[in-house]
Structure formats: C-alpha cells, structure tokens
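One chain of protein is taken out of this complex; the other chains stay put.
Coming up: chain A.
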Amino acid sequence: MVTYIIRRLVGALVMLAVVSMVTFSIFFVVPRLAGVTATDFANRYVGRAATQETVVEVTKKLGLDDPVVVQYGRWVKGIFVGAEFDYGAGVEHCPAPCFGYSFVTKKPVWPELLDRLPVTLSLAAGASVIWLLAGVSVGVLSALKRGSVFDRGAMMIALSGVSLPPFFTGLIALSLFSYGLRITAPGGAYVPLTENPVEWAYSLILPWLTLAFLNAAAYARLTRAGMLETMGEDYIRTARAKGLRESKVIAKHGLRAALTPIVTIFGLDVGILLGGAILTENVFSLPGLGKYATGAISTQDLPKIMGFTMLAAFFIVMANLVVDLLYAVVDPRVRLS
C-alpha cells in the first residue's frame, strides 16, 4: 500500500511538472515564434507610454531576454520559493507561491487567485450536492422501473439536459426567474458565506441549479446504466433467494456496486469544477476563478492565465490522486497490480 501511494504521488508530481512545461511553452514560447519580442513582454509591464530606455531596462531586470529554459526555471523557482520582482517601480518581494505580477493590475497573481477561490468553492459545493442527490436517485428509480412512464420521461429529460449548454439554460433561468418573476437574485449578486449565509444561498441558488441540472442529467444516465447492469448479476438473485428484503437488496447489493464508477467520476468532476466553472460563472457574473480566467484571457494577461491554469491543473491532478487512493482502499486488486 505504501509503495502504491508513493508511486501515485510521484506520478501526480510528474504530471504537474509536464503541465507546467506545456503551459509555459504555450504562453511564452509560442508567442515568440509568432514574432512577439522580449520588449513586447516588457511593454506589457510598463505600459505603452514608457520610454525606450525603461522598456530595455525592465527587459533586462526581468530577464526576458534570457534563454527559455532559464526563464522557465525562474518561473518554477518563484512558485516554490518566491521571487524578487522589479518592473521599474523598485524591487518587490513576491512570496511563494509566486506566479508573477499581472500585466494589467501590477499586483501579484496568487493573492488574487486565493480571493476568487471561495466563490468557486461555494458554487462547486452546492451544485455537486444537488446533482449527486438528484442524479443518483433519478437514475436508481429509472433503473428499477425500467420502461415505465417515469423512466422514459426522466431519460428524455436527462438526454435534453446533457444536450443543453449551461450558458443557454443559465440565461433562460436568469431572464425567467430573476428578471421576469423576480424571485431569485440577479446576475453578479454574490454575497460571501461569512457575511450572510442566507443571502449567500439566495445569491447562488440559480447558478447551483443551472450547473447541477447539466451534471445531474449525465449522472442519472450513468447511474441507470450501472444499476441495470448490477441488478442483473447473479449475486443479486442470491441475495433475493436468501430472503433479504427488496429494499436491502437494492441498497446494499445493487446500489453499492453501481455507485463505484459514479464516485470516480464525481471526484474528477469536482476536481475540474474547482478550477472554475467558466461558463456558469460567466453567465451569472460570479467573481470566481473561471470569470477571473476569462477576464485575464481577454486582456492577454499572461501571468494571470498561467497562474490560473496551474491552479486548475493542480485541482484536477489532486482529484485524480484522491480517487486513485480511495480506489486502492476499496479494491485490493488495484494496489497489487
């Protein structure tokens, strides 16, 4: 078990290292190939009004002329031990984890990311509870009443759910409930949990439901397929034959086996979601990580984009790791192979 954990941990670290290399090359090497020069990058820091000398000076101070490998090394070092930054206004210390300074706001990226994290966490937590409960229970009921009106209706709705983009359902929900009936909060009305829990839930209910609908639909389809498969297994017949109550057969023998793949996917989905629900946050103007990322992309603010990408990848890799380790606990075959 210990060797298995170590192996998975090393795997996760390698993965993050590769992601960081790809991220760095896409944002710093690819633009170079397109003819963007080191001075162009320096320009982004000092602004267009700066004199030629300041630009050259900043280029030198930030080492934008150095070989790519050196620059990559400096970037990674900044993440682990922090860095000294000097883009003209004097030396500033950027503590670890340092993802550099924003081109636009001239502020360090990491604290901004931390600021946005609670919003995304709130969104992910609420939505995932709703979609897990709704998706699994609908899926189980559908499988047990296969072919019934309920099953057909639920599966039709579920198929529609996976075919609807969240930015469409979100827009319709907003215009219907927030602007038409005026029973939910309008877009952009986020209230932190620590400030007022009731207002917090009120401001998030529509984003939660929008995001949950999409995923609940997918989970209902998955749960139904899984249940249909396990309920056809021999051990279910055995359980019934030995006289167990049907409710117990379903819950203890059927659902338990059918849930394993659902839990895996749930872990991965939450990992992806923690990196920002880009579409949902944009529709509802929620100041989370996803909104932060799209804002950074529209201003081509490279340090922000890179910081965000690394954080999002970190969540995904960690979710993968947790799921793998949980699997090893549940299923001894995994850790032996």
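Heads up, the rule we're going with is that contacts are C-beta pairs under 8 Å (C-beta built on N, C-alpha and C of every residue); 3 or more make two chains touch, one makes a residue touch a chain; residues count from 1.
Heads up, the rule we're going with is that contacts and distances are computed from a predicted model.
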Checklist outcome for this item: Per UniProt, and picking from "Sulfur carrier protein ThiS", "Peptide ABC transporter permease", "ATP synthase F(0) sector subunit c" or "Copper(I)-binding protein", the hidden chain is "Peptide ABC transporter permease"
Next on the checklist: For a quick check of understanding: of A:24, A:131, A:208 or A:308, which residue touches the chain that isn't displayed?
Outcome noted: A:308
Next on the checklist: Take the complete complex as the reference. Which residues in chain A touch the chain that isn't displayed?
Outcome noted: 15, 18-19, 22, 26-27, 30-31, 33-36, 155, 159-160, 162-165, 167-168, 171-172, 174-175, 178-179, 221, 224-225, 228-229, 272, 275-276, 278-279, 282-283, 293-294, 297-298, 300, 305, 308-309, 312-313, 316-317, 320
